[in-house]
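Removed: one protein chain of the complex. Kept in place: all other protein chains.
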Amino acid sequence: MHDMTGTKTTRAIGIIALLVTAWVVISAFFITPADQVQGDSVRIMYAHVPTAWIAYLAFITTAIASGFSLARRHRTLGFDRVAGASAEVGVLFMALTLITGSLWGRLTWGTFWQWDPRLTTTLFLFVTYVGYLAVRRIDGDPRQRARRSSVIALLAVLEIPLVHFSVVLWRSLHQEASVLNPDGDVRLDGLMLFTLFSGVAAFTLIFAWLVIHRQRLMALADLDRVVGLDAAISARRAEGIGSAAT
Amino acid sequence: MNVIAVIAKKDLLIEWRTRTLMARVVPFALLVLVMFAVALDSEPLLLRAAAGLVWLALLFSTMLVVQRSFDVETQDGVLDTLLACANPSRVFFGKATALFVQLFALGVVLVVGAVVLYGVAISGDRVVLLVTVVVSATGGLAVVGTLYGAVVANLIGRDSLLPLLVLPVLAPLLIAASRSTEAAFGSNTIDVANGWAWVGVLVVYAVVFGSAGALAFAPLTESDA
Partner (left out) sequence: MKDIGFILLSWVITVGSIATLAAVTLRRARELSARVPDDKKPWL
């Protein structure tokens, strides 16, 4: 009995992810120098920027998977599972993006939050996905859940650019001096840039590992339901035969 | 027989007979305006914030009206019957139209409320802007409300789920409606020309979600054969 959802591939991905992440942490804390402008707070960037990239990657993955899920809804639930798994992981990375960005902001600029377009849009994206997951949590027919979730995810693809656009227009009214936002204006090169990209690579691998496992987990949950149903049906049949024989 | 008109009329007739909107939602909306005044405790601030507060009150009231719009369907299984004999997108537009009428009425009440309670003064040339804003923003509210009302229809816990799903989606509408209404109310920060620019955003928003809703209604209301 294989009591796991792991395979050779996922084990390989997992190990590489661990190694690269370890390298990134060591480099972030001990090897890279402090930034000329930001000082040591740049070390948070090595976590913040990769989590942001992965958060958007997860969003795109959920959107594409939802599109396929809707298109192939009469044939398979696999795409829906990928969409759901990606959203679960994505919500975590969005939360991490917001938290690390907030801590960075506090350190560098003295405020935990700025109402700039990128942060505000990320916040809306986060809330949207929390809502998406809340809908998925409701028990019901998996196919109905798949349809509903897919529609919500695809609507989010419409919603997020509209939100971003409106917020950009909105904030431009306030003519603030250009505030260093956590993702812009940060000029890194050499080792710092390499560490940053390693972070993106490591987190991408982590994302892949998590989504594969969680997607298999969902498949198992569905199978478990079916296996349970089959067992109950067989048990009832056995009862019937037993009582007929006596 | 125009299906859209039939469905819209049906919904509005139900509202007329039960008077839910008039008896409950309108008082609620006005109450929200009053609560804002109580909470903010500053007349100059209220006047400055009037536009945003009006739209916030309308957004919250929309949650109530949308719930009602779909509870009516699910109680008797009428929605299934409707969908069996009509194109889903027509059902969508029918319900959205009814919702539009109700929300527009609410919007008018709230603007009057702002004039009375917050001291807003609207001069002649800005009335056109104001009316256009209310019409286009309410249109967007109606299509988004109908769409997400259908998404959560029949779900357990839909009362708390609807606001969570719909408010982020309504953010662009809230921003655009508030800014353009500020212009219509005669604010110092936004002039009428900018107000009309925001109306453009509202129109695009309504068209985008109107189309999306028409398309999404079919898979959303599918039943598993």
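Letters A and B mark the chains as written, and numbering starts fresh at 1 in each.
Please note the rule applied: a residue touches a chain if its C-beta (ideal position, glycine included) is under 8 Å from a C-beta of that chain, and two chains touch if they have at least 3 such contacts.
Note that the structure is predicted; figures quoted are calculated from it, not measured.
Looking at the complete complex, one finds that the omitted chain is in touch with A. The missing chain, though absent from the display, is touched by one residue of A:16, A:158, A:201 or A:217; that residue is A:217. Considering the full assembly, A:104 is the residue among A:53, A:79, A:104 or A:165 that touches the omitted chain. The set of chain A residues touching the chain not shown comprises 1-5, 7, 21, 25, 28-29, 34, 39-41, 43-44, 47-48, 51, 89, 92, 95-96, 99-100, 103-104, 106-107, 206, 209-210, 213-214, 216-217, 219-221, 223-224, 227.
Note that in this section only the chains that are shown with their structure count from here on.
In terms of their C-alpha centroids, the spacing between chain A and chain B amounts to 32 Å.
Put simply, chain A touches chain B in their complex at residues 70, 73, 124, 127-128, 130-131, 134-135, 138, 140-141, 143-144, 147-148, 150-152, 154-155, 158-159, 162-163, 165-167, 169-170, 173. Listing the residues of chain B that touch chain A in their complex gives 147, 151-152, 155-157, 161, 164-165, 167-169, 171-172, 175-176, 179, 189-190, 198, 201, 205, 208-209, 212, 216, 219-220, 222, 224.
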